[in-house]
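Only one protein chain is missing; all other protein chains are in place.
So, chain A:
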Amino acid sequence: MNTMNPVIDQDAKVEKAPEPPAGNGINDADLEGRTVGRPFADAPKFSLRDVEVFYGETRAIKRISLDIARNEVIAFIGPSGCGKSTFLRCLNRMNDSIDICRVKGQLQLDGHDIYDPKRDVVELRARVGMVFQKPNPFPKSIYDNVAYGPRIHGLANRKSDLDDIVERSLRGAGLWNEVKDRLDTPGTGLSGGQQQRLCIARAIAVSPEVVLMDEPCSALDPIATARIEELIAELSESYTIIIVTHSMQQAARVSDRTAYFHLGHLVEVNETNKVFTTPQHPLTESYITGRFG
């Protein structure tokens, strides 16, 4: 049997091999559940304990524990495939639609279990909004894009209320002045940066408590990126924001705390300036000094 299909054998070996590309002699057992820094907070918004995510047989997230405080901006950084997006999508159960994905562990929002089978995912997503990597406005008018969430959740009974929500959200996303005269034109006709701000307006239109952002600036030019970063700073006054980013500068600019992920482990969490000036874990240090990733 062994000699019949050497290719499969090789694959199996690759999977079993200890991975850390950074060297340092660090392997899975040293990392699992041993987050350094300050992962916990008092009276957190999100309380996440021993979270594991499986894609079929593969364990994509390996026993991560983390608290996310109210109205803080926390950035998830790490090399590609480290699981930061997967982890983010657990927080409003966007992984539900992936059949082979299973989530284990205790995930609580304000003390209530997110993955409680009795929990209504629609209600959860109304409280935990999301902005995606690529701007994805609906092929509808700018107005309808923003009004869609309030409409389906029944947040506005009268047209004037809805108008107010749309204006407030567009102002919140810093887009109002640019689009107020053409609210009935397609949202898909805006520029990339405007589209992303429209998506942010759409997300905050339902007045969520938390906004998840999955690399919101990766498809934008530096000017549009700067605009979104300003916006994040403004939004952080009223929302808890969790942002996944590939840009360490961005993490340093916008976030209060930074979490470094590595191959499904949460290696280090700390105040952003501490992570970038005095990282405690050698893997974090290698990553932020550009030795890999």
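Before moving on, here are some points about what is shown:
Operating definition for what follows: contacts are C-beta pairs under 8 Å (C-beta built on N, C-alpha and C of every residue); 3 or more make two chains touch, one makes a residue touch a chain; residues count from 1.
Here is the rule we go by: contacts and distances are computed from a predicted model.
Between the listed names "Blue (type 1) copper domain-containing protein", "Phosphate transport system permease protein PstA", "cytochrome-c oxidase" or "Ring-hydroxylating dioxygenase subunit beta", the UniProt record for the complex's undisplayed chain reads "Phosphate transport system permease protein PstA". Within the complete assembly, A:130 is the residue of A:41, A:130 or A:231 that touches the hidden chain. The chain that is not drawn here is touched, among residues A:202, A:227, A:257 or A:281, by A:202. Touching the chain that is not shown, out of A:40, A:55, A:115 or A:148: A:148 (per the contact rule at the top). Residues 92, 94, 97, 99, 121-126, 129-132, 134, 136-140, 148-149, 152-153, 186, 188, 199, 202-203, 206 are the ones on chain A that touch the missing chain.
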